[in-house]
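Only one structure is covered here, and it is reproduced in the block below.
Note that one protein chain is taken out, while the other chains of the complex remain in position.
Let's turn to chain A:
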């Protein structure tokens, strides 16, 4: 019994320990918990059948069986709660991916996500996209303008070769590694977030 409650707790502990890094899903632990829940449930149902059979014969029943039933039921609820908290905690981490990296995830980000979570990410991403495009007439990209603008142009250093970058007014800038440029903030914000550019603060 104790080992099983511990397993639920360990899941919750794990998700609390690293709130901003997605660990691989603990499939084995989940499977064990499901197995135990099934066992608990079966034991409970057996006892219920016993009690109702006993009840029909004598009215006082067996109080200790009731207690066991109750404890088992509470255990079931607790385990379910642990699992839900674990899954919800994972979704929170994944949600942050959407805000940090945009709607398309790279392979290494997806590595620790299950199929279900990837599906959820697509759903969430679509909902957020729908929300953002429903604001005003043309929509608003909430990932843009994340910092209060202090000046129109910022100095940026290129961290990795990107190639030609066409600005809004039609000028083409070659973003070669380690070169610095003076660009309009709104246009290079996305590249800064992707890690192509670095904002040089002097």
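The rule we apply is simple: contacts are C-beta pairs under 8 Å (C-beta built on N, C-alpha and C of every residue); 3 or more make two chains touch, one makes a residue touch a chain; residues count from 1.
Definition applied: contacts and distances are computed from a predicted model.
The complex appears with one chain absent; UniProt names that chain "GINS complex subunit 4" among the candidates "Barrier-to-autointegration factor-like protein", "GPI transamidase subunit PIG-U", "UreD-domain-containing protein" or "GINS complex subunit 4". When the omitted chain is restored, the residue from A:13, A:130 or A:177 that touches it is A:130.
The chain omitted from view is touched by exactly one of A:106, A:138 or A:178, namely A:138. Where chain A meets the missing chain, the touching residues are 30, 34, 37-38, 41, 76-77, 80, 83-84, 87-88, 91, 95, 114, 116-117, 119-120, 123-124, 126-128, 130-131, 134-138, 140-142, 144-149, 151-152, 169, 185-186.
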